[in-house]
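Heads up, one of the protein chains got dropped from this complex, but the rest are sitting where they should.
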Amino acid sequence: MTEDMERLAAGMEKRLIERRRDLHRCPEAAWTEFRTASKVAAALMAAGYEVRLGEDAVRRESMLGVPTEEELSAHMERAVTQGGDPDLIERMRGGLTGVVGELRCGDGPVTAMRFDMDANDLDEARDQAHRPFREGFASVNPGVMHACGHDGHVVIGLGVAELLAGLKDRLHGTVRLIFQPGEEGVRGAGPMVDAGALDGVDYLFGGHIGFRAPRTGQLVCGVGGFLATTKFDATFSGVAAHAGAAPEQGRNALLAAACAALNLHAIPRHGQGASRISVGVLNAGQGRNVVPPNALIKGETRGQTTAINDFMYGRAREVLAGAARMYGVDLALAEVGRSVSGRSDPELAAVVRRAAGAMDFFDPAGVIDAMDLRGSEDFALMLAEVQHQGGLGTYLMLGSDLAAGHHNARFDFDERCLAPGAALFARCVLGCMELPGRARTAQGV
Amino acid sequence: MTEDMERLAAGMEKRLIERRRDLHRCPEAAWTEFRTASKVAAALMAAGYEVRLGEDAVRRESMLGVPTEEELSAHMERAVTQGGDPDLIERMRGGLTGVVGELRCGDGPVTAMRFDMDANDLDEARDQAHRPFREGFASVNPGVMHACGHDGHVVIGLGVAELLAGLKDRLHGTVRLIFQPGEEGVRGAGPMVDAGALDGVDYLFGGHIGFRAPRTGQLVCGVGGFLATTKFDATFSGVAAHAGAAPEQGRNALLAAACAALNLHAIPRHGQGASRISVGVLNAGQGRNVVPPNALIKGETRGQTTAINDFMYGRAREVLAGAARMYGVDLALAEVGRSVSGRSDPELAAVVRRAAGAMDFFDPAGVIDAMDLRGSEDFALMLAEVQHQGGLGTYLMLGSDLAAGHHNARFDFDERCLAPGAALFARCVLGCMELPGRARTAQGV
Amino acid sequence: MTEDMERLAAGMEKRLIERRRDLHRCPEAAWTEFRTASKVAAALMAAGYEVRLGEDAVRRESMLGVPTEEELSAHMERAVTQGGDPDLIERMRGGLTGVVGELRCGDGPVTAMRFDMDANDLDEARDQAHRPFREGFASVNPGVMHACGHDGHVVIGLGVAELLAGLKDRLHGTVRLIFQPGEEGVRGAGPMVDAGALDGVDYLFGGHIGFRAPRTGQLVCGVGGFLATTKFDATFSGVAAHAGAAPEQGRNALLAAACAALNLHAIPRHGQGASRISVGVLNAGQGRNVVPPNALIKGETRGQTTAINDFMYGRAREVLAGAARMYGVDLALAEVGRSVSGRSDPELAAVVRRAAGAMDFFDPAGVIDAMDLRGSEDFALMLAEVQHQGGLGTYLMLGSDLAAGHHNARFDFDERCLAPGAALFARCVLGCMELPGRARTAQGV
Partner (left out) sequence: MTEDMERLAAGMEKRLIERRRDLHRCPEAAWTEFRTASKVAAALMAAGYEVRLGEDAVRRESMLGVPTEEELSAHMERAVTQGGDPDLIERMRGGLTGVVGELRCGDGPVTAMRFDMDANDLDEARDQAHRPFREGFASVNPGVMHACGHDGHVVIGLGVAELLAGLKDRLHGTVRLIFQPGEEGVRGAGPMVDAGALDGVDYLFGGHIGFRAPRTGQLVCGVGGFLATTKFDATFSGVAAHAGAAPEQGRNALLAAACAALNLHAIPRHGQGASRISVGVLNAGQGRNVVPPNALIKGETRGQTTAINDFMYGRAREVLAGAARMYGVDLALAEVGRSVSGRSDPELAAVVRRAAGAMDFFDPAGVIDAMDLRGSEDFALMLAEVQHQGGLGTYLMLGSDLAAGHHNARFDFDERCLAPGAALFARCVLGCMELPGRARTAQGV
């Protein structure tokens, strides 16, 4: 059966690359993946999957860092203009751009796979040295670019959908394909978890092109070392006053923010492991001689464990509240992203290794069992949910030659990884079917 | 002779108002007053004044807070498009937009008058309640507006020019009319002083519409309490780094700026009089998870005396340098404006009072000898220069009903003050001719 | 009658000097003036005054900056050892060391005089160049010294008491002599006001030896420009932890205090007049490698007006509370002293001038009507109370050659000012009797 898959995958390579380039031309940032998601949903439906959309896929109340209604509406319009399905898009109103497709094949385990869809807030390079521009598929959406490879992830996910649909008669159990919005800013996974997208999952796979596997043919089977993180925006509101004539009448939001920034960085180290704090942006004030009534901080905390990140964000909240108190200004604190720490299960990473071992595409010397991410990925929220239920999960890195680093305006990857990537994920589903029956011992169930 | 002046002034009222509205429609901010200055120069030449332009009027090396070459060129083009004289404008290249007109009438004192020409960085209100919009003379230049009344000052100055030219045969001594760019940000007076515009002046007059004389018919004859001030931009340049993966590789410009902002405000009070410090704007950073490599502070110091402001700015420089040292970042500190403290001479304020006393326009109950500005005006630099040479100076406030406060998008003044304003200044020239011959005892000569 | 007074005063000079030297040998700091006050009370009783002591003179609940019970008891014992009256001292238990003596002479105005009694926390110089040491009357109490001249004030007050008692038959109205503890740290006046010591006063006199009248024979009749002030101690309490092993378990009081200190100094200037903030002392921490659980700040605010000081202290409270909140530590804020702004009444200063004019002792060229203190004195609280009731007050400076500045370990004054000082105050009482009858129009009555 798996020989068929190799053949099938090879046969769809051209189409996968076309699809990837179409998505690359029309990138959409977090919570605005209307066109992308509508195309995903349409493809899943066409392939015979049951599709969950809108509030069935994303819990509205859990969404963080959402654009305004006006912005969302403008993006919906653009998505339609660029060929998205208006009816499907309407069902995603409010930024509910997650999609879940399910293929039921009788009794057996539930195997889920997650693919993230969003692009970055970045202008793409526009010169001949950059292949997407040279070959005509550079972003047409100003300020947005697929600079992390999520366009490839979507395409691989749709490839998996087709491969497995073609093999349906020979499968058992359930395959669930989760297309997630808003991985950037670690925003999308939580609301999909809260909407039940991971309920009942026995095996969970996710992955990323490139990153710590920067050569085509490389593979990391089980990534660990996800850092827990919280992203936040702190807005201070004070009172303007003439800085020369009546400074005492002002309430200085700039100084509150400056004081907060310093003291946030002075939150103590944690004796149990690595912690991080970053105030990446501070914008405040209106005029040279006006006591500044406004200030915005964009920040994030991280922790080697969720407990350490909780410590960091807890202290950060105290610092921000204290700074506002100190200057008599108001504080609006918005949590705009969140993820936890985590680690792939070696048993499932072994499934990936076995699947890769059967494929010529992968360089045996470049296949690694485990590696630490030392970064944040909200896949960790899904992983934690599945592990909490008693299931297993793993996150792989699919090697690909990179033109430049992730989040760089010249990022591009080697499209040769797409079809083998789809085949690898599909083989993993088959591999899970061969695992010994698990007595589900969910901690939380 | 003065009766003629009243009549002459009344006769030119309609023209003054037309001119003011023309200027109001085409406002130009500091160092970009190309159209305005070319029209002033042309009018002075037409009235028989010797005119100094370009480097003869403004010392290039003394200019602070100058836009880039590109910006200046764009403004020159616009000025020509809007009817400025191309040849005159070419002579002002680089932002040398000051103009000095001189009328020589034989032996006698040199009496100078200063009129400022620049507009504010502000979008003008665009609704029917705002007269300039309703009557069709609101600003056509986006982001720029005459919101402080300098359009009126220019028109009064040109009125004075005509009035005195018409009386030339009956005058003695020299009349010098100084049209200054860049009063906003206290930038233009210094470079004109350094170019010699105040050399040899015995009597200096300047003034402002409105402000502390907010009713038509009011008049303050001698303003004091100018605050010395320094405006500065501090740019910190550090090194970006990934805030999660390698924070130690960064050099944090945001924290340097935040630390500077706090400690600038902690500069001690001064035992000898009022001091001020303001960090009005702080912008720093690029992304939430990037160690910020960039930060900009816009600030200003003030002092009741020049010595106090010097103390404040001296300490501010130390704080800024210390903050850069602390964070290992580079500091570029630009002084973008500067003025001194000062006080009008009562003898010359008395000349204003006598001149006003002879005019029906002014309400005797509304004429005040002296008042403190409690703000900054770079006229103080000219005043200090003249007083240093042994001359006298005064700064008056010409009452005018105001539609809204200065620097407000709805600012407008009562145009009825224009012709009497011109007549008042012209009368002051005559008044000076009647002063007892001064034995010039310049401190600096 | 006044000739008698001159003679009487001259006659008591030797005794005044002896008394001053006795007090100088046994100085007592704020709230510990047990020996001094007991001697004052005994002398007033002996001279026929009605005397109020203890809670009749000082309101316990209003006392700020009071030593501990143990310290007070130790000082009481020492006072007895050094010759204080045990019974009187017992009535002052708790630091109630104020004394009020009243001489009732029938109908007429109530004239009050205030004399402060406390010494400074300072070791007196112990070398031959310092007269008190050379002549054997230097302080025998370690760490305490009369370095401000209050020993002289007490002696003058007792001189006044005797002079007026001797003239009792010729007086009318009431004379009230107020001997105040704790002027240092502006602590004693408030509790005496609250105990009613100023009730019903028509005329109030106070004064100081030296200061802005640093030559014998000089006199300032009416001092103004008292700065309002608040003195405070802020104690931060956190949690200690090993700074290497478990820094996250600590709550850092040192950083809370450091942050408070910086931001206290960043409280904005006030547009209506001079303000001051001082964090004079910061002590924090236990060991190099222990997260500091303790920190103490000693600070003060000042204002040209009481409103400005209230603004400063109000903002200071916010900063302190915010810093505690920021670091999750507890804050105990103790107000340890307080005074208001104020200004002498010219009508009463004129009484001083007339009294001085009749005495040969004063140098006519050295007598000045008014001068600003530019410092704080809690006499201002008594002055405000009397003025609020509709009465008048003045604060004089009695010139005296000084060996060194006030609060210096080598401070000493010219004892020749003592007898004339007493005569001057006594003459002022007589002068008040000659003032036209005042229709009391108390604001607060």
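Quick notes on this structure:
Per-chain numbering from 1; labels A, B and C assigned in written order.
Here is the rule we use: a contact is a pair of C-beta atoms (placed from the backbone, for glycine too) under 8 Å apart; a residue touches a chain by one contact, two chains touch by 3 or more.
This is a predicted model, so every value here is computed, not measured.
When the whole complex is considered, the residue among B:Ile17, B:Cys105 or B:Ala245 that touches the unshown chain is B:Ala245. When the omitted chain is restored, the residue from A:Val80, A:Ala165 or A:Ala266 that touches it is A:Ala266.
The missing chain, though absent from the display, is touched by one residue of B:Tyr49, B:Phe137, B:Phe311 or B:Phe362; that residue is B:Phe311. Set against the missing chain, the residues A:Arg114, A:Arg276 or A:Arg410 yield one that touches it, A:Arg276.
Considering the whole complex, the residue from C:Ala243, C:Ile267 or C:Cys432 that touches the absent chain is C:Ala243.
Taking the complete complex into account, residues 227, 229, 231, 243-245, 247, 254-255, 257-259, 261-262, 265, 276, 278-292, 295, 298-300, 302, 374-376 of chain C touch the chain not shown.
Mapped onto chain A, the footprint of the missing chain covers residues 262-263, 265-266, 268-269, 274-277, 374.
Seen from chain B, the chain kept out of the figure touches residues 245-250, 252, 255, 259, 263, 266, 268-272, 291, 311, 315, 318-319, 321-328.
Here, only the chains that are shown with their structure count from here on.
We define each chain's centre as the mean of its Cα atoms; on that basis chain B and chain C are separated by 51 Å. Separation between the centroids of chain A and chain C, computed from CA atoms only, is 70 Å.
For this pair, chain A with chain B, the centres built from the Cα atoms lie 54 Å apart.
Listed for chain A are residues 245, 247, 255, 259, 291, each touching two or more other chains.
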